[in-house]
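One chain of protein is taken out of this complex; the other chains stay put.
To keep things simple, chains are lettered A and B as they appear, and every chain counts its residues starting from 1.
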Amino acid sequence: MGWDVPETFLFDPEPLVRATALELYNQTKALGLICPHGHVAPGLLAEPNARFLHPTDLLIRFDHYIFRLLHSQGIALESLGVGVPEGEYDPLGAWEIFCQHFHLFDGTPTGLWLRLELIQLFGVNEKPSARNAADLYAQIQAALDTPAFTPRALFKKFRVEVLATTDAPEEDISLHFKAQRDGYRVIPTFRPDGLLQVLRPDWKERLSRFETVSNRSIETYTDLLEALKVRRQEFKKAGAAATDHSAANVRIEPLPEAGAEQLFALALKGKINPEQAEQLEAHALFDQARLSAEEDGLVMQLHLGVTRNHNRHLFERLGGDMGADIPHAVDWTRGLQPLLSEFGNPSQGRGLSLVLFTLDESTYSRELAPIAGHYPGVRLGAPWWYFDSVLGMERYLDAVSETATLYNTAGFNDDTRAFASIPARHEVWRRVVANWLARKVHREIFDLEEASRLLRLCSYDLAAKAYGLEIKSRLIADSG
Amino acid sequence: MGWDVPETFLFDPEPLVRATALELYNQTKALGLICPHGHVAPGLLAEPNARFLHPTDLLIRFDHYIFRLLHSQGIALESLGVGVPEGEYDPLGAWEIFCQHFHLFDGTPTGLWLRLELIQLFGVNEKPSARNAADLYAQIQAALDTPAFTPRALFKKFRVEVLATTDAPEEDISLHFKAQRDGYRVIPTFRPDGLLQVLRPDWKERLSRFETVSNRSIETYTDLLEALKVRRQEFKKAGAAATDHSAANVRIEPLPEAGAEQLFALALKGKINPEQAEQLEAHALFDQARLSAEEDGLVMQLHLGVTRNHNRHLFERLGGDMGADIPHAVDWTRGLQPLLSEFGNPSQGRGLSLVLFTLDESTYSRELAPIAGHYPGVRLGAPWWYFDSVLGMERYLDAVSETATLYNTAGFNDDTRAFASIPARHEVWRRVVANWLARKVHREIFDLEEASRLLRLCSYDLAAKAYGLEIKSRLIADSG
Partner (left out) sequence: MGWDVPETFLFDPEPLVRATALELYNQTKALGLICPHGHVAPGLLAEPNARFLHPTDLLIRFDHYIFRLLHSQGIALESLGVGVPEGEYDPLGAWEIFCQHFHLFDGTPTGLWLRLELIQLFGVNEKPSARNAADLYAQIQAALDTPAFTPRALFKKFRVEVLATTDAPEEDISLHFKAQRDGYRVIPTFRPDGLLQVLRPDWKERLSRFETVSNRSIETYTDLLEALKVRRQEFKKAGAAATDHSAANVRIEPLPEAGAEQLFALALKGKINPEQAEQLEAHALFDQARLSAEEDGLVMQLHLGVTRNHNRHLFERLGGDMGADIPHAVDWTRGLQPLLSEFGNPSQGRGLSLVLFTLDESTYSRELAPIAGHYPGVRLGAPWWYFDSVLGMERYLDAVSETATLYNTAGFNDDTRAFASIPARHEVWRRVVANWLARKVHREIFDLEEASRLLRLCSYDLAAKAYGLEIKSRLIADSG
C-alpha cells in the first residue's frame, strides 16, 4: 500500500468532495502543459541527441530540493556527487544512499513528485529502499538508454506547449532558435540579475561577456541600460515573453538625477559599499520596469525576499545553489509603492504587467492579495519554491482567492530544472486545485460550473494570459 | 445550481458537522442585529423619505469592495460612475458592465453578500450576467421605488437594534437625534483622525470647521485637546459608545513635556515634517486613550496598519477610498506597551476599554491573542475588511480562540457603508461561526451546550458587552 497513484490521489477523504474533485480533475487531462517559468537547460531540447546520463544525474546531483534534505540529516554532499565532476564520484553509490534514505521524502512535495515520476514515467513498482536500489538504478538506466527517453521525446510525451527557460543577457540564445526550428517551443526569459548586482564576485566577468555579446563597450550606467534595452529586443525576437528578477530587498525606486552614474562608477572601481549596491540595483530594476511598460511589453517577474547562500562556509566550499537560500520577511506594500504608482496605471495600451512571487506567506493576505486586487497590471505568481507543495498551494489559494480572486493570479508554473518532473508538478497542482474547489462546491460557495471554469483557468489559461502566450487551445473568454 | 441559498449554505460537507452547524445556526435566527461599527450615512435614517436612487447607486458606485476588483481587471472606474457626478455617467451602462463581470466575484465575500442580498431582499432568481442585466436593473429599481425599500423600512425589516455610524468631531450629529426621536437607534462614533493627522491636505479646513462647531478658537494643542474633550461629551449625549481611530503606525506614546505644543505650532505654520507629524499623532492618541480611561469611558477602537491611498496616481485623479488602501506589517506588542502599561490595568471602576482591529493576520496569534488574553480592558475586533470573509473568519477563530478565547473578542460588526448588505454580512458571520463550532463539537472539544452558548455570544452578546450597549434581549450571564 502507498506506492501507487490512485485516481483520487491527494483528494479529501470526504466522499462528496472526493467524487467532485475527481470529476473536476478529469476535465484537465486533455490539456497540454504551459511552462512559462523554469530552469531547464535549453541545450536539452536544442540537440536532437541530448541524453540524460544516468539516474543520479537525472534525479539527484542537480536537484537542491533533494540533496539539501539529505544534507540536513548529515549526509555529505560530495557522496551524492554534488559539486564533484563526473567521473570523480560513484553514481550507483550516490543512488544507493538516496534510496536508503528515501523515507525522508515521505510527505514532502519532492517525495510526491518522485512517486509520480518513478511510477508513471519509469514504471517503478515499489518504493525505493536500500534493498532495491541497484535494481531500480538498472531499470531506470535501461529506460534512459532508449529513444523514448530523450528530452525531445519526453517534451512531446508530456505535451509541453511552451517551455520558458531562464537566461542571462550575456548568454547565447541561439539554442532556443534551434529547438524552435525543430518544432519545440522553447523560449528564453531575460534575467539580468548578474549584471545589476554589482557586488557579486563574478560581476565584472559577466559585464565583460555582455560587452562581447552586445558588441559595445559599457563604461557608464547609461551604456548598460542602453545595451540591456537592445538585448531585451533580441530576447523578444527569440520568443521571450518575460523578464525575471531576484533580489533580497523589495524596495524598488529610482535614485535622484545622476545618482546611478555615480554609483556605477564606484562599482567599476570596486569601491561601492553594500548599501550603495542595493540602491543601484533598486534603480536598475525601476528602469527595467520602465522598459517593460514603455518599450517592449515584456512581463516583469519579481522573485524577492531570499537571503542567498546563507551558509557562508558551504558557499565558500561548494558555491551557490546548495539548498542554503533562506527566505526572510519582506515589505511589498511600501517597497512597491513607487513602482506601482508610476507604472501600475495603464493608459493608451501601455502599462506594466507584473508577476509577483513571495516566500513570505504572511504577505499573501496582508499585502499581495490587496495589491493584485487593485492594480490592473499585477498578477500573483504561483506558490513558489518551498510553497510548491500540497499544503503550500492550499494556503495560497485560501489566502489570495477571496481578496485578489484567482482571476488575478498567473496560474501555475513548475519553476524546475528537473525536466522529467514537469508533468508530476502540474499534476499535483491540478489535483490540489480541483480538490480545493470541490470542498467549496460542497459548502455552496461555488457551483460546479464555476469550479470547472476556475480549474481550467488555473491549469492552463491564466498562465498563458499572464504571459501573453499564444497557445493551441481556445482560452476561456473574459465574460461569464 | 449555485444561484440559491440552501439552508446549509457555507457548512462543511461532512454530514455530522453539517447537521450540527444547521442546528446551531437556526438558534441565531431569533436574534436582532447589533451594529456597533459602520459607515452608513446617518441621513439615510434621519429623513423619513430618504431613498436609494437606483441599483448602481445602491450597489456599485460607493462600494470600493466592488469597484476595486473590476478595476483590477482593467475596467475604468469612471465607466462605473465612480468619481463622476450623478448625471454624467450612464447608470444602466455601469450596471451592465458589473453584471457582465459578475463571475469575478465568484468565491469572494462580496460575491456571497451579493448573492444573499439579491436573492433574499430583491428576489432575484438568477445569477447576474450580460444577458439578464437590463431585466435585473428594472426589477431592483421597481423594488426601490416602493415604500418597503426605504432605509427606515429596511432598518425594521432587518431588525437592526442599534446602528453606529462614524463621524468626525467637526460634523453635525443632529441627524442622529432625529433618527432616534423617530425610534431608529442610530448613534455616532467619535472619529477625530482628520484633526489629529496634521499633514492631511484638508487638515486646516477641518480644524477651522471644528472651531466653528466648538464655538472657540484653537491655537494650541491644549486648545484642541480641550475642545475634543467637550465634543466627546456631546457625542456621548447623542448615544455614542465609542471612539474610532485609524493610523498607519501602532506606536502610541506621549511626547515629553511641551513637545506636543511645539509640534502643533509647527503644524499650524505648515512646517512639520512627516516624522514629527507621526509623533504628534501618537501623542494625541495617547491623550484620547486617557480621556476614555479617566473622563468619559468611551470605548476606544483602533484600526491600524494600512498604507492609505497607495496608488498615488489614482489618488491625485480621483481622491481617497478608491480600493487602494494596502495593509502593511505592524508591531502591536511594542507599539501598545506604553498605552497598555498606563491604562490597561483598571482600578476603582476606571480603566480603558480597547478594541483592536488588524489587517496583519500574522499578529493574531503572535501578538493580539496574547495581549487580549492578559489585559482586562482589551477585546479583539472582528476580522476586518479584507478578512471579513469565510476563510478570513475561520483563520481568525482558529488564531485567537485558544489563547485569547472568544470571550475576549468584541463579537461581530459589519463595518459597511452598504446598508442593504448588513443582514447578509451578519448571516455569513453567524453561519461561519456555527460551522466552526460544529467541527469542534465533533472533535469533542466543545459539547453542544458550550457551542450553543458561544455562538449566541459571538452573534449578539459580545458586541453589546464590548461597547456597553443596552439592548433588548437579556445577555448571557458571565458565569456558566
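Everything that follows uses one rule, which is that contacts are C-beta pairs under 8 Å (C-beta built on N, C-alpha and C of every residue); 3 or more make two chains touch, one makes a residue touch a chain.
Note that the structure is a prediction, hence the values are computed from the model and not measured.
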Handout entry: Residue among B:R152, B:H328, B:H426 or B:K440 that touches the chain left out of view
Key = B:K440
Problem - Hidden-chain contact residue, picked from the options A:Q27, A:S79, A:S246 or A:N311 - result: A:N311
Practice task
Looking beyond the chains shown, say which of A:D106, A:E126, A:D202 or A:E219 touches the absent one.
Solution key: A:D106
Completion exercise
Checked against the full complex, the residue among A:K271, A:H328, A:R350 or A:K472 that touches the missing chain is A:H328
Fill in the blank from the handout: Note that chain B touches the chain not displayed via residues 14, 16-17, 329, 331, 333-334, 337, 340-342, 344-346, 362, 365-367, 369-376, 378, 398-399, 401-408, 439-440, 442-450, 453-454, 478-480
Practice task
Identify the residues of chain A touching the omitted chain, counting contacts across the whole complex.
Solution key: 1-3, 5-6, 8-14, 68-69, 71-74, 100-109, 112, 129-130, 307, 310-314, 323-329, 359-362, 386-387, 389-392, 395
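The working rule: only the chains that are shown with their structure count from here on.
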Fill in the blank from the handout: Averaging C-alpha coordinates per chain, one finds the centres of chain A and chain B separated by a number of Å equal to 40
